[in-house]
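Next up is a structure, given as structure tokens.
One protein chain omitted, others in place.
Per-chain residue numbering starts at 1, and chain names A and B are given in the order in which the chains are listed.
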Amino acid sequence: MEQKVKEPRYHIVKRADINGKEAWIIRVVAILSALLLCAIITMVCTGDNPISIFATIFKGAFGTQRKTWITLQYVAVLLIISLALTPAFKMQFWNVGGEGQVLMGGLAAATCMITLADKLPNAVVILLMVVTSILAGAIWGVIPALFKAMWNTNETLSTLMMNYIATQLVAYFTIVWEVPKGSGKIGIINQNSNVGWLPNVGNKYLLSIIVATVVTIGMMIYLKYTKHGYEIEVVGESQNTARYVGISVEKVIIRTMLLSGAICGLAGLLLVGGINHTITTTISDGQGFTGVMVSWLAKFNPIAMIFTSLLIIFMGRGASEISTAFELNQSFADILTGIILFFIIGCEFFIRYKIVARKDLGKENA
Amino acid sequence: MENREVAISLRGITKSFGDVTANSNVNLDVYKGEILSLLGENGSGKTTLMNMLAGIYYPDAGQIIINGKEAVIRSPRDAFDLGIGMVHQHFKLIDVFNATENIILGLEGKLNIKEAEKRIKEICDKYGFEINTKKKIYDMSVSEKQTVEIVKVLYRGADILILDEPTAVLTPQETEKLFNVMRNMKHDGKSIVIITHKLNEVQSISDRVAVLRHGEFINDMKTSKTNAQEMTDMMVGHSVSLNIERPEPVDPKPRITVENLTVVDEEGLVKLDDVSFTANTGEILGIAGISGCGQKELLRAIAGLEIVKEGKITYIHQDGRTEELLGKSPREISELGVKLSFVPEDRLGMGLVGNMNLADNMMLRSYRNGKSRFFTEKKQPRELARKVVDKLQVATPSIDTPVRLLSGGNVQKVLVGREISSRPKVLMTAYAVRGLDISSSYQIYDLINQQKKRGAAVLFVGEDLDVLVELCDRILVLCGGKVTGIVDGRNTDKYTLGSMMTQKGEA
Partner (left out) sequence: MFSLVAFIPRAVQQGVPLLLGSTGETITEKSGNLNLGIPGVMYVGAISGVIGSFFYEQSCASGELNGFFAIFIPLMCALIGSLLMGLLYCFLTVSLRANQNVTGLAMTTFGIGFGNFFGGSLIKLAGADVPSISLSATSAYFSKSLPFASKTGWFGKVFLSYGFLAYVAIIIALICAYVLKKTRVGLHLRAVGEDPAAADAAGIDVKKYKYVSTCLGCMIAGLGGLYYVMDYACGVWSNDAFGDRGWLAIALVIFTIWKPDIGILSSILFGGLYILYLYLPSGTHTEYKELYKMIPYIVTLVVLVITSMRNKREDQPPKSLGTNYFREER
């Protein structure tokens, strides 16, 4: 043939299997490269040397005992939310509605605290808070699941919309209950009576950490050792197989989203009743979205999620320490987190695939 | 006639997927202005070979010469540029587009629907198609969709058309229409390759026939100078004695009776048409037929996975009690105490979960059992997995290996091992030995025979006629969703079966 024809020079091959070690090396390399890039960017912005930058990051997250506790508490909340989303993701249901489910849980808790404070004894209020917040989260989670099961409504879009409906509901009640009038804020609820404040265990940070531990272990067991967990896995892997062995796919979707929403509600309870003692529209601080990434990066493994959520919180807290130290803006943390995420997201490709050069390229030269 | 111009010339084409060789060293010529039938059994490599012409696959070795020039076809676009168009068995049409939009998809230049519709109409008039250019694909019948696909290829000015089993989805009338169109195209000087395994069609439409078997080119000849017997012989090869064991059925009693079963798919196509038969205990009932003749739907209907239009499927217990299985989900069927096992055709997409390990795959059927209502029982599946690995000699690093990493034969052993572990009363298998090497195949036959000996009613859907003839006690032949007969496996041969499989068209 006269014109030069180009044969494909390389093709992308799915790796049959990659041993765990190799996969982790790829991930670690990715994180290190990301950290390097972060360091360079930080250097450009601050003019400081990278070692002291990393020292500052570490100081920000673990510099004092109090900072360490706060870091751990943040990790705990993010971990709970990530764990909540995980069963949904495992069955390939893209629940990006964690934000809304957390808010609804928090709103339910706040409602109990505000409306029942002087009517019922503290213990009863707390009990009601637990029940209603879990229920509220579950309801918020199951609505998109019902749409999906009945009409196959795209769940990414529906859960996304549910987030903002929840945000506006919270905004509405914030003004209904604002203290003082006109401030647009609720402020600390029951500051004097402390009704509905979740009890301190040891110190005020420990409760979330304990709950997170319980949820982590519980979720690990649920996914790995229970019939429900098994069904979730089968539905996620292949709906065809699920039907073949008689699993009702719709039922599993609804049940799993009830659970997913319920745990998000629990996170909302902790945020309102245990940590902030107030409610704002930004109380979950985007963690419903961050949780999606934490869960996905950990390959839906609850134990690995401890590390991924720690990594994200560590970077966030560290970066905000940098911002403070160099009088930069707090959002610096988001930039660094974003960069690390991009690297980890990108590196998964090299774990799943390898690029193979085509062997016989002789023909076109002949 | 002998000095016709060559349109396509394939030289030494080889293609393999992993360990499986789909085509090895195939040489084939297609002349201008002829209709060539590419004949072969399922899995003989016909479609793979043609896909290399259409730019779907790229050959590992060999040359493709188009109109006297060596060509490199990397993509469908390259194929179009060379004037090659293929109508795939699975149509590649956009559902929400109308016919015109699909036909002109991928072309360049200014979009002029009116002009395009005019040209489509010209093509239709020239060759005798009927097409409603404004109709959306999702509103179309299969035959209309096929017409769109063919017009799409012609619209691109293709001189070489490849049709992959075009008649599999058509009624006899539609087939006749298609053949008329094909003859018109031939007279217009186009070369047509039709992939098929229906001998009567080969005879009625083609000028020449080329036969592939096990990925190798066997022979080609003028259709007028051959006959059905010779073609069948080439297609299936010489009768080989496989020496598959066939114990005498012990005390056969009816286990499942199927009466007047009719299944219509979403497209409105009749998949099973008034099918009735009885499957007995201690007996292997073979089900033969060209692929897509309703075998899959039959097994799925019995397993409770198909929406059935009408009919009855009755299960008869050991003590004579009967259960109606129709309208029950797989779970309800198993809760009735009906022990039904099903080895589906799609092993990793349906029978097993590729990403799960052996032990977890064992649980698919049994995970609801166990003492606890909430927790899964992991010990028994692990034991079962170990037992299956030992007994069936599954080559696997461990029972914690995801099954997708196993080779085809081992995957099938895991699946069959699980399905027979429940000591089924009814065992259904679909293409149980497809893609398996000889020794694995024999192992599967042995396992099926063991189930027969312990009194299970076995339904064996197969494609290799030699195997069916040697393994099965009775063989039910399906053709186009209808039962063309049930024959005694001991008193039949594959040629009889072969002609029954294609009977519908001849009748």
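Following the convention adopted for this analysis, contacts are C-beta pairs under 8 Å (C-beta built on N, C-alpha and C of every residue); 3 or more make two chains touch, one makes a residue touch a chain.
Small disclaimer: the values here were computed from a predicted structure and weren't measured.
Of B:4, B:69, B:92 or B:423, it is B:92 that touches the chain left out of the display. Contact with the chain not shown here comes from a single listed residue; of A:49, A:153 or A:193, that residue is A:153.
Counting the whole complex, the residues of chain B in touch with the unshown chain are 17, 56-57, 75-77, 80, 88, 92-97, 101, 104-111, 136, 138, 152. For chain A, the residues in touch with the chain missing from this view are 11-14, 45, 94, 96, 147, 150-154, 156-158, 160-165, 167-169, 171-176, 286, 289-290, 292-293, 296-297, 327-335, 337-339, 341-342, 345-346, 348-349, 352-353.
The working rule: only the chains that are shown with their structure count from here on.
For the pair chain A and chain B, the distance between C-alpha centroids works out to 45 Å. Touching chain B in their complex are the following residues of chain A: 1, 5-8, 16-17, 225-231, 233-234, 237-238, 240-241, 243-248, 360, 363-364. Those residues of chain B that touch chain A in the complex are listed here as 58, 61, 69-72, 74, 303-305, 329-334, 342, 344, 346, 349-356, 360, 363-365, 367-368, 373-376, 378, 402, 405.
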